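First the structure, then my questions, so here it is.
Complex shown without one protein chain; remaining protein chains in place.
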Amino acid sequence: MKLSRIADILNCELRGDGNVDISGVAGIDEAQPHQLTFVANPKYIPKIKTTRAGAIILGPDAPTTPIPTLVAKDPYLTFAKAIEIFYQPPRPLPGIHPTATISDGVILGENPSIGANVFIGKNSRLGNNCVLYPNVTIYPHVEIGDDFIAHSNSVVREYCKIGHRVILQNGAVIGADGFGFAPQADGPYYKIVQSGIVVLEDDVEIGANTCVDRATVGETRIGRGTKLDNLVQIGHGSRVGEDTAMAAQAGIAGSTKVGNRVFLGGQVGAAGHLTIGDGVVAIAQTCIPKSVEPGKIISGSPAMDLNLWKKNYILMLNFPELVQTVKRLAKEVEELKKDRDQT
Amino acid sequence: MKLSRIADILNCELRGDGNVDISGVAGIDEAQPHQLTFVANPKYIPKIKTTRAGAIILGPDAPTTPIPTLVAKDPYLTFAKAIEIFYQPPRPLPGIHPTATISDGVILGENPSIGANVFIGKNSRLGNNCVLYPNVTIYPHVEIGDDFIAHSNSVVREYCKIGHRVILQNGAVIGADGFGFAPQADGPYYKIVQSGIVVLEDDVEIGANTCVDRATVGETRIGRGTKLDNLVQIGHGSRVGEDTAMAAQAGIAGSTKVGNRVFLGGQVGAAGHLTIGDGVVAIAQTCIPKSVEPGKIISGSPAMDLNLWKKNYILMLNFPELVQTVKRLAKEVEELKKDRDQT
Partner (left out) sequence: MKLSRIADILNCELRGDGNVDISGVAGIDEAQPHQLTFVANPKYIPKIKTTRAGAIILGPDAPTTPIPTLVAKDPYLTFAKAIEIFYQPPRPLPGIHPTATISDGVILGENPSIGANVFIGKNSRLGNNCVLYPNVTIYPHVEIGDDFIAHSNSVVREYCKIGHRVILQNGAVIGADGFGFAPQADGPYYKIVQSGIVVLEDDVEIGANTCVDRATVGETRIGRGTKLDNLVQIGHGSRVGEDTAMAAQAGIAGSTKVGNRVFLGGQVGAAGHLTIGDGVVAIAQTCIPKSVEPGKIISGSPAMDLNLWKKNYILMLNFPELVQTVKRLAKEVEELKKDRDQT
């Protein structure tokens, strides 16, 4: 496709030769002369000189380059849209595969695509345009909105409620029993029936093998537009706000409230019954043992202010020397005291 | 249901109006006038004044309240039982779904409920009242006791042995190959056949997407009444005691022995070939590199006594100041020495 045509589709200003033929997109290190790349992070601007890309998407303030350029206010977002010009994931066949089991009382919207060995339990309702890949299981009494995509081996448990345009990656588990056991004086744990549900609001995406547990009573809720990466754990009764993102292997224990536009890095853990304010950012592997005020950037296990954590890290690299210094000072002070006392 | 009837069922003393109509249970913050709530942790006693609940379960020593009250020795356990009055999870249909595959030599107990697309491999034996939700896979030569519940996408691998009243949440994997590879002098790893099994004793519950690996030789064993949360990893050849609990994303490497009534918090990791004594408590994200004596409470990466860890955390908040102080002292001591030497 001619670059000028791509500029039109993406609504970008074109600088340089619009006749370049582009057949795909690629990262700046891998891009070939027939490919389109981008720079969004100023850190990568020096790579503009060395990339082999045939064309590049740049912000309005980027340095000029002989490479034919699409100028975009938001180069990363524009790159995201450029990918769609060249690739669309294969959509499974419409209709209901003969090996699928649709139980009594199920209501399906228009234009369903339901793959092999899918099971939908009784009285569940799905909106229009649902895509259920092979081996998906929907338990009974589930309510799901329009444009639902459930990849193979994902599961939605009984009574859960899912909004519009929700995506479940493979192996995602929505609504398994929360980890609720009452200790008994005479020994074994008593299993607490998990009577609550999970609510996924509109535009939520749940990563592969991620688990969102149903509540003991009431609900566990994931807010509109929130994205969870793979292997994330959401404990029972938690409430996650809108447009929040959690990277892989992050986990929050039960009954914790996470605000809007929060970002939890990979392997971050948060204890139960906390409030994590709007806009909080937690660096990877942070352990959050108590509530965090809105807007804080935290790191460490346990969490502290990111700047303090960075300082401490550098100081820790010289910790043995510090201890040696203190030991030496203790000796010298002892001598000074002795000398003083003798004079 | 009248509160007086609930008091009867739960065997509690009733204080106040037994005619209140209760239609469900809820947490103290969410409870409405038609709902029953509870306070077990003294920390939440102040909330008794502000809750909108129509009735409340309290311990014998709780302050009196105008809210109709059920007095229980163990309010948390009583609340757990109250939930069951109002909610029972839907049980799938009895019988064997026509799309299930029951291989040759399988022996099923009485009253099975086997869902769509379930596969049971040859010569496997299941006890009475088993519930296998859709898309469960049982490999050949497995032995399972009575009252087994396996949620969709859980798997039990070949030759594993499972006791009575065991529950597998969705995606749990029992008996996948342990991570055993012998390095070879000339390069690639050599896969070690994992010939052992997994044994889950009675009353074990395994969380969603949790993995318990089969042993290289012998067995991996999870003791009676032990509960594993979601996304937990149990390495091959480990032995976990009775009534132990591990929170989500905890992991123990191979050949480690974990005692009885241990609690591992979320994201705790333990190295291989250790012994973790009875009653040990490890706070979330603790890293356990060596054996731990019974009864210890530990935290940190790597683990130390919880009290020391707490002290150190507070001290670390002022670590930069400490380093500044030491630098200043070093200068001052230098001057003092100079002054002394000049006098």
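Should a chain be cited, it is by its letter among A and B, assigned in written order, with residues numbered from 1 in that chain.
To be clear about the criterion, a residue touches a chain if its C-beta (ideal position, glycine included) is under 8 Å from a C-beta of that chain, and two chains touch if they have at least 3 such contacts.
This one's a predicted model, so the numbers in the text were calculated from it and none came from an experiment.
Asker: Kindly state which of the options A:247, A:270 or A:292 is in contact with the chain not pictured.
Answerer: Answering carefully, the residue with contact to the hidden chain is A:247.
Asker: Which candidate, A:71, A:102, A:176 or A:231, sits in contact with the chain we can't see?
Answerer: A:231
Asker: Which one, B:62, B:85 or B:287, makes contact with the chain that was left out?
Answerer: Of the listed residues, the one touching the omitted chain is B:287.
Asker: Given that one chain is not shown, which residue among A:9, A:107 or A:316 touches it?
Answerer: A:316
Asker: May I ask you to list the residues on chain B that touch the chain which is not drawn?
Answerer: On the chain B side, contact with the omitted chain comes from 99, 101, 117, 119, 121, 135, 137, 139-141, 153, 155, 157-158, 171, 173, 176-177, 179-185, 187-195, 209, 211, 213, 216-218, 231, 233, 235, 237, 249, 251, 253, 255, 267, 269, 271, 285, 287, 289, 301-302, 304, 308, 311-312, 315, 322, 325-326, 329, 332-333, 336, 339-340, 343.
Asker: Identify the residues of chain A touching the omitted chain, counting contacts across the whole complex.
Answerer: 24-27, 30, 74, 76-77, 79-81, 83-84, 86-90, 92, 97, 99, 115-117, 133-135, 151-153, 167, 169-171, 203, 205, 207-209, 224-225, 227, 229-231, 243, 245, 247-249, 266-267, 284-285, 300-301, 313, 316-317, 319-320, 323, 326, 329-330, 333, 336-337, 340, 343
Definition applied: only the chains that are shown with their structure count from here on.
Asker: Could you state the distance in Å from the CA-based centre of chain A to that of chain B?
Answerer: Each chain reduced to its C-alpha mean, chain A and chain B end up 24 Å apart.
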